[in-house]
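Notes follow the structure.
Of the protein chains in this complex, all but one are displayed in their positions.
Read from first to last, the chains carry the letters A, B and C; within each, the first residue is number 1.
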Amino acid sequence: MVTAGESQEADYGRLIVAGADRPGIVATVSGVLAEQGANIVSLDQTTSDPSGGRFFQRTVFHLPDLSVKLDKLDDVLRLRLTEELGLEYRLVEARRRKRAAILVSKADHCLLDLLWRQRRGELPMTIPMVISNHPDLGPDVRSFNIPFFYVPVAKGAKAEAEKEQLALLKDNVDLVILARYMQILSGDFLAEVGVPVINIHHSFLPAFMGAGPYQRAKDRGVKLVGATAHYVTEDLDEGPIIEQDVIRVSHDDTVADLQRKGADVERLVLARAVAWHCDDRVIRDGNTTVVF
Amino acid sequence: MVTAGESQEADYGRLIVAGADRPGIVATVSGVLAEQGANIVSLDQTTSDPSGGRFFQRTVFHLPDLSVKLDKLDDVLRLRLTEELGLEYRLVEARRRKRAAILVSKADHCLLDLLWRQRRGELPMTIPMVISNHPDLGPDVRSFNIPFFYVPVAKGAKAEAEKEQLALLKDNVDLVILARYMQILSGDFLAEVGVPVINIHHSFLPAFMGAGPYQRAKDRGVKLVGATAHYVTEDLDEGPIIEQDVIRVSHDDTVADLQRKGADVERLVLARAVAWHCDDRVIRDGNTTVVF
Amino acid sequence: MVTAGESQEADYGRLIVAGADRPGIVATVSGVLAEQGANIVSLDQTTSDPSGGRFFQRTVFHLPDLSVKLDKLDDVLRLRLTEELGLEYRLVEARRRKRAAILVSKADHCLLDLLWRQRRGELPMTIPMVISNHPDLGPDVRSFNIPFFYVPVAKGAKAEAEKEQLALLKDNVDLVILARYMQILSGDFLAEVGVPVINIHHSFLPAFMGAGPYQRAKDRGVKLVGATAHYVTEDLDEGPIIEQDVIRVSHDDTVADLQRKGADVERLVLARAVAWHCDDRVIRDGNTTVVF
Partner (left out) sequence: MVTAGESQEADYGRLIVAGADRPGIVATVSGVLAEQGANIVSLDQTTSDPSGGRFFQRTVFHLPDLSVKLDKLDDVLRLRLTEELGLEYRLVEARRRKRAAILVSKADHCLLDLLWRQRRGELPMTIPMVISNHPDLGPDVRSFNIPFFYVPVAKGAKAEAEKEQLALLKDNVDLVILARYMQILSGDFLAEVGVPVINIHHSFLPAFMGAGPYQRAKDRGVKLVGATAHYVTEDLDEGPIIEQDVIRVSHDDTVADLQRKGADVERLVLARAVAWHCDDRVIRDGNTTVVF
């Protein structure tokens, strides 16, 4: 589900567990939750390989007075999961929405789609700011009552611009979304910002990595164009893929037609990836993802 | 997954649990499995409504010497799940493939697709027999080393034909697949045969219920045609839907074109539904299904 | 193609021809265009049946000084196509964009999508007004610099409301778009308004005709939900279908989830249908359509 009604409410929690697979993890997790009075609402679990693989589990549970009991539950989980079984876990209160900053350049389709879905309640997140290296989209953003910051990136002065961006973002957001932001972020920026960064690439990766994918798709004569939402790593267009989709095109379509058709896929794919991330449905597994 | 490699092997089991939701079911099930030495390989769980809804869970587990321990595990589950919690459950050894009879008339596309896939190992089932009300497809079926029985259905003599079919099927199969079988089965037959019956309907139900869906799709000028695999109940074309899919058509397509395009969807949809059923992924929920 | 770059420019024209099929129509049309100095840019043609069927053709051509020569070309076509061959035709200057009014109630997703696309240049039309039976969406519409008229529909006073709507629409628009307008238009209104009316229905017609399709889809347990854009006729949900599409859903989706997923399909399907209509790609053929 793109969104989840009741699971955003008070007293609902999410528990993400990952680590080396071994017998009894599901029983331990569900036993701990039952002992603490929580009722499991939904549970997804997978393992990359039953013998010696990696284990992943996402559990949504209901626990009356969760906010009060959160610290104690965390203590128990640290003991039972981390210390006894060597597993990583993440415990999240569903009512605490993630704070997402959007970085954008001039293309408006992905940005407006996110703003509009957030306003409709389709995305379990808040949007404390939009940052752009062009001033063009300021009025659109502010009409949603969301702050817009114009941070130009002068030639040869990307480091200064990133410093300014970091000053705005640092500790203020839980997620950065590149909604067709046409600048490459440095490894230093990614390390410094300290939160996940999701990008939308306008091709079906790994086809047409890099710049100008629609022109190259036209030249190659493909019959489908696509889009890919992925976590950003230092290796451009190589980060873990969250979601992909495609749309059919034909010899009749010009490069401009491919861009227009592709834009519809880009905004859908990005919106899905963001919704899933904010709902803690996406777990990184090396350079791939598990999406529950 | 259409098929499941290792989960068909010895020592793998599947446990399906359904019933009124209440706190602690997941913990109980996983606890019982852990106590008995089983390792959970995958677990899917859902509830129709967290407060007072219906609970469904499918668990695949690995337990050394499962065949030997099956009866004991069954005893424990009956006590802990049925007697204490009022839940229904089904315990299945993965290595015991379901025995599926195929009923067919003259159209060969769904039949041949099932025969090929079964031969390729894509369907976790055996095919002890094919029954048809026409002799035409006998040579094709027998070339797969599968028995073919010709049971004509004379006008006004359906009861006799069904009696003959039941004599062949009774206790010999775990599933009946209607792969474009153009006769309506009586309620008596369905009650008597005692195993699930899966049908492929050549439309996107509930659109174009009944006969001649492609002609009616053409007349209505739809832009997509589809197919629906569902469990058969006494109410024609009203049984629980397992899987559906569609394909794009245009004004240029004749009724024959719709049939040809639709045939590709029919055989894919039926194959998926059969594979999921045989893998115990489909659970009935009133007149709908949960598909894990 | 959703849109067509150069074919919107000056000196480009579109000629739509329909009628009883007979040998030589394509030759006559292309011959007339060649005689008048026009170059055919693209041509689509089909016939419902080579012997005695209906013939349909859409031709895009380039003719220098088209505006000046339009009347003369029209005279020649009337003589050669209508008088000599008994065919209907429609001659359109591509640079003259259709004027489309949007009728809407409270749901904003289809409306905003059309407004954005029109602003981006994806839809070859102007939007002289939006009319609603609720005041809620006024601010959004006016932020696009488009007039918004609030015409409430009091119980038992639909005739008055329609009179008011007609006063606004009559002679001012070439198309009316119902972007989730939750009122049924009377036959009198349709006759009086005198331009095509396109509706988006939130189901894969003819499944779930009438009200509450997502609830009924949930109850029936379908595995796909869809949307249908169609011309409005007096028979509710029975008009000629222009475009349809679907999206996959599962047992996990609530009715609210179906609505959210369906909303993405609704806006895409409506946008495609409107773009094709405005590009003169859709020709009615009885209760179906030819879409070139």
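Heads up, the rule we're going with is that a residue touches a chain if its C-beta (ideal position, glycine included) is under 8 Å from a C-beta of that chain, and two chains touch if they have at least 3 such contacts.
What you are looking at is a predicted structure, and each value in this text was computed from that prediction instead of being measured.
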item: Residue of C:18, C:40 or C:168 in touch with the missing chain, whole complex considered; value: C:40
item: Residue of A:13, A:31, A:240 or A:262 touching the missing chain in the full complex; value: A:240
item: Hidden partner interface residues of subunit B, rising order; value: 1-3, 5, 42, 108-109, 112, 116, 120, 122, 143, 252-254, 256-257, 260-261, 264, 268
item: Missing-chain contacts mapped onto subunit A; value: 46, 204-208, 219-224, 226, 240-246, 250-252, 285, 287-291
item: Subunit C, residues in touch with the chain not shown (by the definition above); value: 6, 22-27, 30-31, 33-34, 37-47, 50, 62
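Going forward, only the chains that are shown with their structure count from here on.
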item: Chain closest to the middle [Cα centroid of all protein chains]; value: A
item: Same or different contact residues where subunit B meets its copy subunit A, judged by the half mark; value: same
item: Inter-centroid spacing, subunit C versus subunit B (mean Cα positions, whole Å); value: 42
item: Overlap residues in subunit A, where contacts from two or more other chains coincide; value: 42
